[in-house]
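Of the protein chains in this complex, all but one are displayed in their positions.
Which chain is which? They are A, B, C and D, in the order written, and residues in each are numbered from 1.
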Amino acid sequence: MTEWLLDGLLVFALLVTAGAALFSHNLFRAVVVFIAFGLLMAVAWVRLQAPDIALAEAAIGAGLTGVLLLDAVSHLGGIRPGDRNRGGRE
Amino acid sequence: MTASLLYALAGAVLFGMGLYGLLRLPHLLRKLLAFNIMGSGVFLVMVGLPQHRGGADPIPQALVLTGIVVAIAATALAVVLMRRYYHLSGMTTLEEPSPEQRPGGRR
Amino acid sequence: MMLSVWLPVLALMTSLLAAVVIFALPEQGYRLRTAVNLGAALVKLGLVVVMVWGVFRGVDYGVSFTMAPGVAFVLKADALSMMFAGLSAVLWLLTTVYAVGYLEDSPNRSRFFGFFSLCVASTMGIALAGNLFTFFLFYEMLTLSTYPLVVHRGTEQALKAGRTYLIYTLTGGAVLLLAIAWLQGVAGDLPFREGGHFTENDPALHTSLIGIFVLLVAGLGVKAAVFPLHGWLPQAMVAPAPVSALLHAVAVVKAGAFGIVRVVYNIYGVEASSVLGVLEPLAWLAAFTILYGSVRALWQVDLKRLLAFSTVSQVSYIILGICLFGPVGAAGGLVHLLHQGIMKITLFFCAGNYAETLGIHRLDEMDGAGRRMPATSFAFTVGAFGMIGAPPLAGFITKWTMGTGALDAGMDWVIAVLVLSSLLNAAYFLPILHRLWFRDPPRQWPHERRWGRLETSAWLYWPTLVTAVVTILAGVLASLPFSPLSWAELIVLREYSP
Amino acid sequence: MTLWLMAGLLFTPLAWAVLTLLTDFRWGRWVTSFGILVQVLVSLGLWLTIARDGGFYYGLGGWDAPLGIELRVDGLAVTFVLLTAVVASACGWHAGVYIDPDKAWHRYFWPLFWFLWSGLNAVWLGGDLFNLYVGLELISLSAVGLVALGGKAAALRASLRYLLAALLGSLAYLLGVALLYGQFGSLSIAGVATLLADNPAPAGSGLALALMVTGLSLKTALFPLHQWLPPAHGIAKSPVSALLSALVVKASFYIAARLWLEFGATIGSFAAAQLVGLLGSAAVVWGSWLAFRQQQLKQVVAYSSVAQIGYLFLLFPLTYSVSEAVSLQAQQGITLQVISHGLAKAAMFLAAGNLILSVGSGRIEALAGVSRFLPFSLFSFGLAGVSLMSLPPTGGFTAKWLLLQASLGSGQWWWVAVLLAGGLLSAAYVFRIYRASFLERPETDRFYHPPRSLEVIPLILALLSLGLGLASEQVLSVMALPFEEAGAP
Partner (left out) sequence: MMAGWVRTLITTLLCLTLSGALAASIWAIAGNPTPVDLPRLLSENMDRSGVAHPVTAVLLNFRSYDTLLEIGVLVIAGIAGISMAKTASLEDPELRTSDTLLYALQRWFVPLMLVLAGYLLWAGAERPGGAFQAGAVVAATGVLMRLGGIPMDFLRPGLLLRLGLGLGFSVFLVVAVASAIGGEAFLAYPPGLTKALIVVIESVLTLSIAMVLLALFVSAPVNDAEDPEEGGPA
């Protein structure tokens, strides 16, 4: 039963973070939430008995992609105030 | 109903959400996030569905590993293109530039 | 025998190769290009003469290979193809000579002669095609290779005419393709065969066969300029005179008419066509076109446009002839394929001569041109009388034979059409002749050029006279073997008793 | 022997990709020309071998399907391998002359070119659903890289658009693969087809096929999913455009067609087949119309690709629940259409590149008077156009002839209208360009004359597409060879 609860919560959290990554107003926050999504995916892979993917997801999905996107968002949207409306928020 | 199936079904929902994002969100970075979320959804279906019947299946797991590497390659390439595009056009969407924006890059 | 395989291919290749060589030659290579052109034309004429002799003795020339699943590429020489091939070989030689003179000093000659040769190659292919598929192949090639000739001058008017030409012919081609594909689906790949294929056909097929026939005639009728599909022809008059000559006398309109002959004789068969009841409406349509073209010609003020409407009228003689159920009428129609070619090319050469030497384009500028250019005007007179059907010229032979045939077939109304059309022909040609010979020349020609001893350039002078003489000979010597009439009778003989 | 040919086919492009990565553009050109030679010989050799002995399945690494990855080496696959060799070597040769070697980033052209080639070979021979996915990604990413190479903002926008469309398409395909694997536990196309033939169509596989075909249609730019194609193909450098239009879009179509032919009979439906055919027809009409409306020469050619791709999708309705003979006709017609469009479109893009190079502008009006000075490029363009108009004796004509027969034979006469109208519409846009070039302007020769080799290459391709019509029987006969079930050589 606890396992079901855990799985249910995890899936719920996955969907919520995915939704937040897509629809949150602030792009920076969206990327941070996306990193959280990646970490949750890593946990999900552990639950699916796939430790290899969990490792890869943590390193690549959450880690590298996250850093790449964070770096990008800071350059695409964040630096100059004039672009905030175009870059940060759609 | 097993936990694997639950994850597979979650994958289906993630795919739909990602698809919406990819189609409707204008900002390129959002599109990229949406692509990655879609990808995660596909990977969940890929592993979750076969494992529903009998324990861990290494073959889809290996496929998903390959898929993740392809996805990161695509993402990284997209980021490079995007930043270069932004540098040259000052735009973060794929809309055709309006005439006053057309000449040259800014920054 | 190898030669029997290679002769048709060689006849085709001479002009194809000539085209390739000419495209590759530099624009300035005037002498070499002329040499290649004339050489190829002579070689081809030689090959055709050999083949005519062979076909007469009953040799089978042919080559075929499978091109795509279910269809073959077939080249075959029978009496009918040799008629068309002979016409195109003779007239190519003359027109080449003429065109060399006509286009002297004008730009883009390399392009012109290249496509000119391609055009003749297509005509040759049409003549030698052994089934509808091969026929269609060359038929479309003809469309494409004539387009650059029509728009050759590159003026707005030329490009507009080119567009009209393309819209008509490509649409016609699409309709023809549909008909051929449908026919293939109904009956398989049909080679052209004397007597046709549908002598004992299944009545269940009748509806499809009638539908296919209508589509075939519609597709071919565009090139043959049958009313109401003739609209492109008068517009295409902006092309240079040798091109008009070629389009009218040999290549395009004749390809359409020839195609209709092929369909009626070698695909459906005369008997099957008449059983299907498709010949009679076609005859009416042809008759109407004959009169319509003549009437329209009455009101033209531009010489070449007048000749164009005259062509619309004359080509339908061929179609009318083959629709007459009977060997004599058929021979009349077929012989007109040659006669009209020779007469019409004479007239166009003359029109070109007037335009090139004196700058005359319109009828009211022609006053007294007979005194300045007697030879050309003589040729024009011969051509015009031929068209009217005055004995003993070529046109008379046509009309006489067709009239006899119509009486044989019991289609008396055709006589009325022939007479009326002759009157109309006279009505638009005789005033021109009157202007040529009996009016005083103006003090100043619109744009005169002089070429020393002859009235015009030798390159333009001799072809015109030759065709005029041939027009006379074709009439006078009609009863000799190998005259157009005898050959047409040979074809009809083989057609009606295969 | 066959082993070596396979090795050459699969691995030399990859090896050359690495080799050229280490050189600069000029050296890369020499290395590439040697590689092209090897590839052409190998492709030809394999084609001849298959033409003699028939096809076979090849298990890579000694592992047969379903555990390993198997390659399906049959007549159709080697025909496309050969087509790729011809078109890619022409484009490579052209690019070597055409592309400015002094720009630093052009050194990356060659590795991307070779990766593209290897991806294409992998797709033609692929018999494994997931392996095809990786092959597709290999093609897509290298194609995107080629479009973006040294590009300006517009090129980057086009390539980003292209990238996103390609990724979306691949994901849809991959989801279908996931469903099929969940259903059958096998990734081999042949294996799944066998399983499907034995049982009635299981639930869920319909959606899998729909997802895969939709994803692949997006990558093939089927109307209305075509918007990404014209900007990308129009803005890339001409040799790249040629590669993209001639080969890259065909790769995804090829997979879709294979899937349909293997699975369609059991899990497809008449309505779905008609729908795909309808979209293809809409593509023919709409693409041609847009091509006619363009002001830029290369945009005309790019939109023409949208139209020509439309024909390919007539395969779906013309092979669904029809007789063997009709289905075969349709397949042969589509194969010919793929080949002849590949050759003709490559010729057209290369010739268009030459024309643009000489008049110094991409606009159609700029071509006025060019027919007098650049007859060769224009002639190649026109000859390729004849194939697009599907007039005889080109390969495009034979293709259309077979499709006409198939439509009439299957009773689906409504496609006839599409086939005939498509030819006329393509005539409209091709002759629009011809017309522009025939306009006479008083100026004398003001054009840059490109090197002769640039002019010869498209001419060769155009002549090949012409010759294809005359020799289609020979080409198609290789396709129809009996298939040896015997395993690896």
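FYI, contacts are C-beta pairs under 8 Å (C-beta built on N, C-alpha and C of every residue); 3 or more make two chains touch, one makes a residue touch a chain.
Computed from a prediction, not measured in an experiment: that's the story for all the values here.
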{"item": "Partner chains on view for the chain not depicted", "value": "A, B, D"}
{"item": "Contacting the left-out chain in the complete assembly, out of D:G75, D:G92 or D:G145", "value": "D:G145"}
{"item": "Option from D:L10, D:V38, D:A325 or D:A368 whose C-beta touches the chain left out", "value": "D:L10"}
{"item": "In chain A, positions touching the absent partner", "value": "51-52, 54-56, 59-60, 63-64, 67-68, 71-72, 74-75"}
{"item": "Missing-chain contacts mapped onto chain D", "value": "3-4, 6-7, 10-11, 14-15, 17-18, 21-22, 59-63, 66-69, 98-100, 103-106, 108, 111-112, 115, 118-119, 122, 130-131, 134-135, 137-138, 141-142, 144-145, 148-152, 155, 175, 179, 182-186, 191, 195, 199, 202-205, 207-208, 236-238, 241, 298, 353, 356-357, 360, 362, 488"}
{"item": "Contact set of chain B toward the excluded chain (per top definition)", "value": "5, 8-9, 12-13, 15-17, 19-20, 23-24, 45, 49-50, 52-59, 61-63, 65-66, 68-70, 72-74, 76-77, 79-81, 83-84, 86-88, 105, 107"}
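Keep in mind that, in the parts below, only the chains that are shown with their structure count from here on.
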{"item": "Centroid spacing, where centroids are CA-atom means, of chain B and chain C in whole angstrom", "value": "66"}
{"item": "Separation of chain C from chain D, taking each centre as the mean of its C-alpha atoms, in whole Å", "value": "43"}
{"item": "Residues of chain B touching at least two other chains", "value": "82, 91"}
{"item": "Chain B partner contacts - residues on chain A that touch it in the complex", "value": "3-4, 7-8, 11, 14-15, 18-19, 21-22, 27, 30-31, 34, 37, 41, 44-45, 47-50, 52-53, 56-57, 60-61, 64-65, 68-69, 72-73, 75-77, 83, 86-87, 90"}
{"item": "For the chain D and chain B complex, residues of the former touching the latter", "value": "130, 133-134, 137, 141, 144-145, 148, 152-153, 156-157, 159-161, 163-164, 167-168, 171, 174-175, 177-179, 181-182, 185, 187"}
{"item": "Footprint of chain A on chain B - complex, ascending", "value": "3-4, 6-7, 10, 13-14, 17-18, 20-21, 25-27, 29-30, 32-34, 36-37, 40, 43-44, 47-48, 51, 55-56, 61-62, 64-65, 68-69, 72, 75-76, 79, 82-83, 86, 90-93"}
